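Heads up, one of the protein chains got dropped from this complex, but the rest are sitting where they should.
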Amino acid sequence: MSTAPLAADKPEMLRLEGVHKHFGSHHVLRNVSLSVRQGDKVVLCGPSGSGKSTLIRCINRLVSHDQGRVLVEGIEVSDHARDLELIRRDVGMVFQQFNLFPHLTILENCTLAPTWARKMGKKDAEALALSLLERVHIPDQAHKYPPQLSGGQQQRAAIARALCMKPKVMLFDEPTSALDPEMVKEVLDVMTELAAEGMTMICVTHEMGFARKVADQVVFMDKGEIVEEAPPEEFFTAPRNERTRQFLCQILSHE
Amino acid sequence: MSTAPLAADKPEMLRLEGVHKHFGSHHVLRNVSLSVRQGDKVVLCGPSGSGKSTLIRCINRLVSHDQGRVLVEGIEVSDHARDLELIRRDVGMVFQQFNLFPHLTILENCTLAPTWARKMGKKDAEALALSLLERVHIPDQAHKYPPQLSGGQQQRAAIARALCMKPKVMLFDEPTSALDPEMVKEVLDVMTELAAEGMTMICVTHEMGFARKVADQVVFMDKGEIVEEAPPEEFFTAPRNERTRQFLCQILSHE
Amino acid sequence: MSFKGKVFLVWMLLAACFAAFVASFDLKLSLIAEKLPFLLGLHLTPNGFIQGLPLTLFLCLAAMVFSTILGFLAALGRLSGNPLAYGLATFYTSFFRGTPLLVQLMLIYLGLPQLGPVPGAVPAGIIALSLCYGAYISEIFRAGIQAVPNGQREAAAALGLPRWLVMYKVILPQALKLIVPPLGAQFISMLKDSSLVSMVGLWEIMFLAQSYGRSSYRYMEMLLTAAVLYWLLSIVFEAIQARIEARFPQGRH
Amino acid sequence: MSFKGKVFLVWMLLAACFAAFVASFDLKLSLIAEKLPFLLGLHLTPNGFIQGLPLTLFLCLAAMVFSTILGFLAALGRLSGNPLAYGLATFYTSFFRGTPLLVQLMLIYLGLPQLGPVPGAVPAGIIALSLCYGAYISEIFRAGIQAVPNGQREAAAALGLPRWLVMYKVILPQALKLIVPPLGAQFISMLKDSSLVSMVGLWEIMFLAQSYGRSSYRYMEMLLTAAVLYWLLSIVFEAIQARIEARFPQGRH
Partner (left out) sequence: GPTLDRVTKTGTMVQVMDQSYPPFSFLNDKNEMDGFDAEVAKEVAKRLGVTLKIETPAWEVITAGNWKGRWDICICSMTPSKQRGEVLDFVTIYYNTPGALVVSADDKTTTSMKDLNGKKVGAQSGTPYEEYLNKAMHPEDGSVVKYPFEAVTVTPFASEDLAFQDLALGGGKRLDGIVGNLITIQPRITQTPDKFRVVDANLFADPNAIAVDKGDPEWKAKVASVIDDMRKDGTLSKISMKWIGADIIAK
């Protein structure tokens, strides 16, 4: 009988220890610690400006932290260029604004990194890209340019692009908040499928339906601190912290 | 006993008769007719690209229609510059991207049109602007520049700016879809208050909670046509058209 | 040491290298000292007119004003739907961007008299510089005006503001942020191109430098002196430009 | 009639006005006909070297290549965090933007021999044009590179691509769209500034026009001929630029 092993048994993928970050005099992350095991799905939420993006950008060092340690698979993230490139290849990232390369076709977007950074052959890279485009349900868009696609299609292409590097962790930074409402679902569906396949994921999102359904752990941030960290049932039904309660009330009230 | 008069008794504010619009060879509005009486609140929804924005832009001629007639208070909207300026002063508009003037303070944003187009004195215009900023709950932001405000505050400032011209109709084009989720509520609240005060409103939005609560009439567009037009109870519970049903299913499913 | 400090050091080093290179020419510094007051325009010409640096500055400042006005009008023409305005504006820019300033100056100085008016050297110089640079500047204004997001125009129009007011109160103030940097670059070019008007006998910096250089048979000394003056002027221009840029509000939503 | 048709009519009208103005100079057309083949470079110089239009084109094309490379490198320097690279790049651009091309040409043509190498007229001209325009072009590259949204850089970095590859495959191709138009404008300026290298005895268009004009005392005829040649060349340049621009994908998300 094969059941998923208990979370505690799985190896640790990511670890943040007492991370601080300042932008000028602005203290954006305050003593943030977090541990994510293989296969975990973490949803990160909190008000605008609370430091969610900064936090997940510290993981692949698009932002460099001032203090504390960030470890990916046990390797400390630092400015060492070679190490950094290796870590980044294992950590996929999906942005709110898609950030597809508009001058390349969807297929070229997907094969660029595998051919250059993974030294994959052109044929292999294209085959891999096509299979992943299939997985996000847009195989027929491979030869179009990003601006020719709808927002939802672009975001799914961006997910495929990240998956082409065969990452071990995926970071999502509000992947659906720039989308028209009818397209939100198609992207969330792809993310749900990815979660079901066992991908380790950290996801900044305000789609609480998705959080309820997919997350193992919901993390709530405010003013640079992790205020609450709980499994979704507990988080939504019995938030311990007053700030969490307020936040949930605000974003759920108009649904 | 003062009750609201029956809708049919109220004078007609807006009327579209068989309006067509092409962008090049792309037929964007197909024989659209619509009538809005004073005090009516109409919510317009439909998939991306269905022509919602184009439709409401035809009303104040940010887009010029090819065929059919558009009447505002019985005056036909045409290219006649003087008439057009007069009509536009009576029709307020709020955009998805706020479109505040970033080089002017919020107060200056609000007083620009009254002083130049309504020839109001500077003092009067400022007093009016401050009272309206109060009404949208941001009187303390009057002397800041737009980029210094949060999205929700900016959108409320944009509503105040439009109200400063004392318009008879307000057009809203997805006023909350560029906002962070915690800010959606504060804008919808202001719009609900405005509706309660009897403003005639046409509102493109996907906030179905708002539509249920405020609208007299919900209009569903697809591919340039008005497909369904019904009071909210009927629209949400018993949509007659298949396309409406599909759309509602898509955007309500992940809430 | 700070980044700025290090950069300053690098500059000093390079300036020293340049000075060493120049020193290898075996320059007669006494000549420079003797002629500098004239280049700086501390004296008037025998005709009682300004000369040297003040004349260069005067020509440029006048041409700046006129070329900016011309450039703005031509930009409106290029953005206009009126075929006459559009045709005029494009013909103007094509001709004045496509032909050498020297030819334009000669057409005005030697050609205009054929039609009647006989322009003096100063007006001819200012007209030529203004027309030529107006053509370049029109492109800058056009790009700046077009870069203002269309939403701004729409929001202003939706408020019922007349078109000129939209341009004056909403578009131009925002376009300026994009217009000022390339405009400053054009003015620095103009500074140096103004030396061409020595053709019509104006004693600006380059004219004096060349005259002195030839009559003393010390061409390099004078050219270098002129170069340093132009360099200083352009550094001053850049500083002014940076000041103006700094006054624009930073953010855009 | 279509807008284009009307604009064409306006152009024809203006061209006719211009022709009438020029005709009022009482030009000796036979002289133009006689000298045109030389200006067009249909014959070689007595030295067996190219002259006239082909020489102008050759100088410009060579200087275009070198100034673009220089400009790109200087732009990288200005965007770099390394104080040496930054200092070098800013010193270079400040000097070559701030001083007249004439002085730069003289420094290279007459100054370099002091250090040893005696550059010929053609290399000196190309070096001077390249250095001078490289300084302007660096500013264009800098602005173009900076205008590519930061998200592009971040997305590429997040994929683990090394920095040079991010520049080469992601940033530059997108920056080109913003770089090409002002670059084209610079090349058109360069076309006309290349006439300055006649100073060192290169028989390009302006040199020939001026010497024929001087020796026949028919200065206007020759200047106008040169002007028309430059104008035509710049129209051709603009057409090529428009073609290149048209090849860029239109949309941006």
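To keep things simple, chains are lettered A, B, C and D as they appear, and every chain counts its residues starting from 1.
The definition used in the following text is that contacts are C-beta pairs under 8 Å (C-beta built on N, C-alpha and C of every residue); 3 or more make two chains touch, one makes a residue touch a chain.
Quick caveat, the model's predicted, so the values are computed rather than measured.
Novice: For the full complex, can you list every visible chain touched by the one that's not shown?
Specialist: It touches the following shown chains in the full complex: C, D.
Novice: Among D:Ser94, D:Ser189, D:Ser216 or D:Gln241, which residue is in touch with the absent chain?
Specialist: D:Ser216
Novice: Which residue from C:Gly71, C:Gly87, C:Gly184 or C:Gly213 sits in contact with the chain not drawn here?
Specialist: Answering carefully, the residue with contact to the hidden chain is C:Gly213.
Novice: Even though one chain is hidden, which residues of chain C still touch it in the full complex?
Specialist: 34, 38, 43, 45-47, 51, 106, 109-110, 113-114, 118, 121, 198-201, 203, 207-208, 210-217, 219
Novice: For review purposes, identify every residue of chain D that touches the missing chain, sorted by number.
Specialist: 46-47, 110, 113, 118, 120-121, 198-201, 207, 210-211, 213-220
Going forward, only the chains that are shown with their structure count from here on.
Novice: Figure out the least number of contact steps between chain B and chain D, where 1 means they touch directly.
Specialist: 2
Novice: What chains, if any, are shared contacts of chain B and chain C?
Specialist: Intersection of chain B and chain C contact lists gives nothing.
Novice: Could you grab the centroid distance between chain A and chain C? Build each centroid from C-alpha atoms only and quote it in angstrom.
Specialist: 51
Novice: Could you please state the distance in Å, as a whole number, between where the Cα atoms of chain A are centred and where those of chain D are centred?
Specialist: 48
Novice: At what distance in angstrom does the C-alpha mean of chain D lie from that of chain C?
Specialist: The separation of the two C-alpha centroids amounts to 18 Å.
Novice: For the complex, which residues does chain A have touching chain B?
Specialist: Residues 47-48, 150-151, 177, 180-185, 188, 206-207, 209-210, 247, 250-251, 253-255 of chain A touch chain B in their complex.
Novice: In their complex, what parts of chain A are in touch with chain D?
Specialist: 60, 62, 81, 85-89, 91-93, 95, 97-103, 112-113, 116-117, 145-148, 154, 158, 161-162, 165
Novice: Over in the complex, which chain D residues touch chain A? Could you list them?
Specialist: Interface residues on the chain D side: 149, 151-152, 154-162, 165, 169-170, 173-174, 248-253.
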